[in-house]
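Excluded from the complex is one protein chain; the other protein chains are retained at their positions.
And then subunit A:
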């Protein structure tokens, strides 16, 4: 793929004919009128919302301890470089689930999973120790943060709350989505996984064939690949810096790859599964501010690649994007 392919794909898919201008204007007119009606009843709506808030506060919510008794649904024991430490689930039509856990370290991830009908969009909100960290349609997500700056401490309980909305939207027919009450069946859960060092993490079974590495999108300035005889051996190169670039790393097996520029760590990437995965650094223009190294066009620069537990192909390169 190149950039002209991208432009052509976008042009090919943009609709050409559009004969709905009159209907569109009527639709806009209706929306403006509806908006004015909504504003007219705004004060009354505030009162109703206050009442709803009171009702919501007294409705019992699903809440479980950090070590539930063998839940029917479960997150995997190992995922994304972590081992499951705690999980909690709620069955619909409950509106929320709360997980309390005591971190043994601040290197943990939070996972969300919603098992609801296909094509049903149920709004959800994830709150950790009072901070909303994620909002959107209920699905599958995971994330981490600099927990210490959020006030988390080792040994101090952390409270994770997942709340789903009262209304869902059925998008099984995308051209005519239907609003409906929150589904009465299905479940949603949250989990916490504690980081496992890459040298102790159980990788999944190796597939018979590994994914083939795709070519870089744009012509790279500098490329270094794995030594097929020893994919885990470090590599070091010196180059004249080509100017503003992004540093890319790509792997097709689980493991870790670190890239140092003039002995400063710029990329530290982990993959926990087989398949193509990768990352790219921020622009080298920002490395001075973030990493404390400044590289200008023409400077002699040493690049060191340190793979760890990589068993297939990997590639590190510099690209204009």
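Observations
Note that in this section a residue touches a chain if its C-beta (ideal position, glycine included) is under 8 Å from a C-beta of that chain, and two chains touch if they have at least 3 such contacts; residues count from 1.
The working rule: contacts and distances are computed from a predicted model.
Only one of "Multidrug ABC transporter ATP-binding protein", "Succinate dehydrogenase flavoprotein subunit", "SigE family RNA polymerase sigma factor" or "AzlD domain-containing protein" fits the UniProt record of the hidden chain, and that name is "SigE family RNA polymerase sigma factor".
Summary of contacts with the chain left out: across A:80, A:190, A:260 or A:305, the touching residue is A:80.
Interface note for the absent chain: among A:96, A:163 or A:271, the touching residue is A:271.
Which of A:197, A:214, A:234 or A:298 touches the hidden chain is settled by the complete complex: it is A:214.
Hidden from this view is one chain, which touches subunit A at 1, 3, 5-15, 18, 20-21, 24-25, 27-29, 31-33, 35-36, 80-81, 109, 121, 123, 128, 133-134, 136-145, 169, 171, 174-177, 211, 214, 216-218, 246, 248, 250, 270-272, 275-280, 282-283, 285-286, 321.
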